[in-house]
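Every protein chain of the complex appears in place save one, which is left out.
Naming follows writing order (A, B and C), and every chain is counted from residue 1.
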Amino acid sequence: MTDVTGFFYPRTASGAAALIPPPPWYYSGDLLTVEYRTDPTRVADLLPAPLEPAPEDPGAVALIWADWQSCSGSREELLDPVRSQYKEAFVVVRCAFRGVTYSRCVFIWVDKDFAIARGMHQGYPKKLGSIWQTRPHAFPHASPAIGPGGVFGATLAAADRRIAEAVVTLREPSETNGFVNAHKMAHHRIYPDIAGEGDAFAELVESGASEFAAGQAWRGDAELRLYDAPTEELSRLEVHEIIGGYHRQVGVVWNGGRTLARLAPGSA
Amino acid sequence: MTDVTGFFYPRTASGAAALIPPPPWYYSGDLLTVEYRTDPTRVADLLPAPLEPAPEDPGAVALIWADWQSCSGSREELLDPVRSQYKEAFVVVRCAFRGVTYSRCVFIWVDKDFAIARGMHQGYPKKLGSIWQTRPHAFPHASPAIGPGGVFGATLAAADRRIAEAVVTLREPSETNGFVNAHKMAHHRIYPDIAGEGDAFAELVESGASEFAAGQAWRGDAELRLYDAPTEELSRLEVHEIIGGYHRQVGVVWNGGRTLARLAPGSA
Amino acid sequence: MTDVTGFFYPRTASGAAALIPPPPWYYSGDLLTVEYRTDPTRVADLLPAPLEPAPEDPGAVALIWADWQSCSGSREELLDPVRSQYKEAFVVVRCAFRGVTYSRCVFIWVDKDFAIARGMHQGYPKKLGSIWQTRPHAFPHASPAIGPGGVFGATLAAADRRIAEAVVTLREPSETNGFVNAHKMAHHRIYPDIAGEGDAFAELVESGASEFAAGQAWRGDAELRLYDAPTEELSRLEVHEIIGGYHRQVGVVWNGGRTLARLAPGSA
Partner (left out) sequence: MTDVTGFFYPRTASGAAALIPPPPWYYSGDLLTVEYRTDPTRVADLLPAPLEPAPEDPGAVALIWADWQSCSGSREELLDPVRSQYKEAFVVVRCAFRGVTYSRCVFIWVDKDFAIARGMHQGYPKKLGSIWQTRPHAFPHASPAIGPGGVFGATLAAADRRIAEAVVTLREPSETNGFVNAHKMAHHRIYPDIAGEGDAFAELVESGASEFAAGQAWRGDAELRLYDAPTEELSRLEVHEIIGGYHRQVGVVWNGGRTLARLAPGSA
C-alpha cells in the first residue's frame, strides 16, 4: 500500500504534481474596491443558516478587483510566473454568527486553476472569469498614478459576457480600504454527496490573513455598472448608493483557519 | 434564515448562479485513446490505501483525449455552447478494492471551469490544460476519416509546457475501446482540513456511466511521447510498450455513484 | 546578403518559423448561417469606393459561424491540431464592382493567430474573438442532429463582451446555404503608410474557393440578437427581418485571387 502525499489533487508518492502546495500562501497585489449599498434582503438571500444578517448596515457590499502575484513558501512559483500571477474579482458582504460580525465572499471569479483550488479549500465559491484592472506605473504615458486624480478602471466577464464594470477616481488618502471586507471571513465548505442526497460534508469556517501589510489607502469617487447574465446573480445586488472607491497595495499571508460549525451528517 | 440552493458553489436562494447543476449530466463526444504498459511500481505509487494494484497487467495505462459537448437535463447549455463544449485528457490505470477491479483516473486536465467542478464532485483530480485532438469530418479536405488509414493527432499542455503528444493511425474495427478504462471508476474525494491537519473529509467512491452508447470502435497503431515538467508526474509513467490506439464516438449519462469507504475522521 | 523565405512573418533562411505557409490552404468545417435584412444604408456605409451597393436586396446580411479544421498541403498541422482548429464568426454583405455582384466580409472574428494572418492576406478585417457554435454528433445525449428539429446555438464575444447570439432550428433540406455569401469575395487589402499619411498600399481584390464540396444544406427558423459594444459596429446592422437559418458541412480549398484595382499611390 502506498502513502500518497500532496495537499490537494492529484496526490502522488512525491506530491510534486499537486495543483497547490500546503499553506502558508503568500500574496503581493493591488486591490481596487467599490463599496455600495443594496437592498439588505438581497444580501440576506445569500446567507444560509446558521448565518444571520450583519446587525449594522446589512445591505453594504464590496466589489473588489485584485491583481495578484502569489507563491508558496518555496517562492519557486515566482520564477515561473504563469503559476504565480492571477487576477480576481469578488463580492463581499457581511454577516453575523453567534454575535460576531464576519465578512463573507458570496461570488468570486479568478483566471487560474491554482486559484480555484485554493478557493475551494478556503470556501470561496470560485468560477473562472476574465478580470482586468488598470495598473499604476512609474511612468504616466499609459498609466494613472496612485494619488489625487488617478483614474482606475476594472471589468469582469464570465462565460463571454461582461457582468461588471467600475471606474474609481482617487481623491484623498484614507484610513481604511473600506469596511465590508474588514472582518474575518465566514465561509461554507461543501462537498455534495456522491449518491446525490444533500452534502456529504459541510462546515462553516472562519479564516483571515495570518500576516497583513498595506500601503497608504486612497479613497475616491466610484461608478459601478452590473449586467445581467443567465448564469450569474451579481446584478441582483443592485447598486442603490455608492459608498466609495478605494485603492490599496497589500502583502498578505494566508495560513489556514478554523471550523466554526459542522453542518452535514457526514461532517459530525 | 435563508434556504440556499445550488448543487455546487455559489449557493443562492434560486440556485441560478451555481457553477454546475445537479446530475444527471449528459455527454456526446469523441475519445482518442492510447493504451500502453509502464513499470507497474510507478502505477502502484499512485494507488493510496485502501487500493491495491490490479491483479492482472498492473502496469497498463490508458491516456485518453476527449472532445466533449455536455449539458444538464434542461439542455440549455447546448444553446450557449461556451458552457457546453470542453476538451480533456486523462490518464487511467486499474486497481483493486476488496477483490474488485476498478479503473482510476490518476491525472486529468480540462479547459473549462464547469468541468473542474464536476470533476471535484466525481473525484477526478482536475487541473486546467490546453488539450487538442484531430477531428473527423464529413469532408476530407482537412480532416481524417474514421476508418482504415485515418490519422489522428492529440496534444496536451499545462502551465505553458507541452507534456504529451500522440498519433493514432486507425487500421481496423475493434470490439473494444481498450480495457484499462473499462471498469467502474474508484476515486478518492478529499477535502483538506481548514486547520491544516490532514483531511477534514475523505472517502473512496465508485461511479460509472448510468447510460452509455457507443459507435464502432476502431483500433490502430499509436505513437506516444511524454515530456517532463516540474509540476507534472505524467512522464514518470514511461512508455515501455504500446498496446494500441483507439477511436470511438460515445454518448454518456453520469448520475452519481456510491461511497465505498469513509477514510477521514470527520467522514465517519 | 541573405535570401529569406517564408510566406508571411517572420521570414527566415528556411521559412520554418513563418506564421502561415503559402496557399493553397485546406478547410473542413461546419457553417451555421443566419441571413436577415437590415437598413440598406447601413450596408452602404460599409462599402468604400470603388464599390457600390448590390443592385438587388442591398440590405441583405449573412452572419456566419464556422467551426474549422484547416491545414497546408503538407497536412502536418492536422497532427498538431492547436495549429489546425479554429472558430470564426463573420458578417457578409453584397456589393457591386463594374457591374459584377460580389460578397464582402465587413466584420470577422477568429480565435487563432494563423487565422488572423491568413485573413490579412485575403483582405478579411480580422480581430480576435470568442466564438462558439453547437456541434452535431453521432450521439444525441448532448448534441442536436443535422435534420428536422435540430437546434443549434451560436455566440460571439470580443473584448469580454458578448456581441451576437443566434439560435437556428432546422426544418428541411435546402438547395442553398443562403445567397449573401454565394459570390466571389471583393475585399480591400490595405497597409497604412508608416509616415502616417493615408495608405502605403491599397487594392481591391477578388477571391473565392478554388475547390468547394458541400453536404446537404438544411434550412430553418432563426433568432438573432446583436448587442452594442464600444469597439464594435455589428449592432448598427440591425435585424429588420430574418430571412432564414442554415447549416451545412463543407470542404474548401483557397488558393489566391486577383487584383481588381490598385487604389493607393504606392500601389500603382
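By our rule, a residue touches a chain if its C-beta (ideal position, glycine included) is under 8 Å from a C-beta of that chain, and two chains touch if they have at least 3 such contacts.
Predicted model only: the values in this text are computed from it and were never measured.
Asks: Among A:133, A:207 or A:231, which one touches the chain that has been omitted from the display?
Replies: A:133
Asks: Of the listed residues C:116, C:166 or C:180, which contacts the missing chain in the full complex?
Replies: Hidden-chain contact among the options goes to C:116.
Asks: Based on the whole complex, identify which of A:38, A:70, A:122 or A:207 touches the chain you can't see.
Replies: Touches the omitted chain: A:70.
Asks: Could I get the residues of subunit C that touch the absent chain, sorted low to high?
Replies: Contacting residues on subunit C, toward the hidden partner: 1-4, 7-14, 16-17, 19, 22-23, 44-52, 80, 82-83, 106-108, 112-113, 116, 120-123, 125-128, 159-160, 188-192, 194-196, 200-201, 203, 205, 207, 230-234, 255-259, 262, 266-268.
Asks: If you put the missing chain back, which residues of subunit A would it touch?
Replies: Residues of subunit A in contact with the hidden chain: 26-29, 68-71, 75, 78-82, 84-85, 130, 132-135, 137-144, 151, 153-155, 165, 167, 211, 213, 215, 249-253.
Asks: For the chain that got dropped from the picture, name the residues of subunit B it touches.
Replies: 130, 132, 155, 157, 160-162
Note that in this section only the chains that are shown with their structure count from here on.
Asks: Could you find the chain whose CA centre sits the greatest distance from that of subunit C?
Replies: In terms of C-alpha centroids, the chain at the greatest distance from subunit C is A.
Asks: Look at both sides of the subunit A and subunit C contact and report whether the same residue positions are involved, with over half shared, or different ones.
Replies: same
Asks: Between copies subunit B and subunit C, what's the superposition rotation on C-alpha atoms, in steps of 5 degrees?
Replies: To map subunit B onto subunit C, rotate by about 180 degrees.
Asks: Please compute the C-alpha centroid of subunit A, do the same for subunit B, then give the distance between them in whole Å.
Replies: 30
Asks: Rounded to the nearest whole Å, what is the centre-to-centre distance of subunit B and subunit C, using the mean of the C-alpha atoms as each centre?
Replies: The mean C-alpha positions of subunit B and subunit C differ by 35 Å.
Asks: Two-or-more-chain contact residues of subunit A, please, as numbers and ranges.
Replies: Expected reply: 160.
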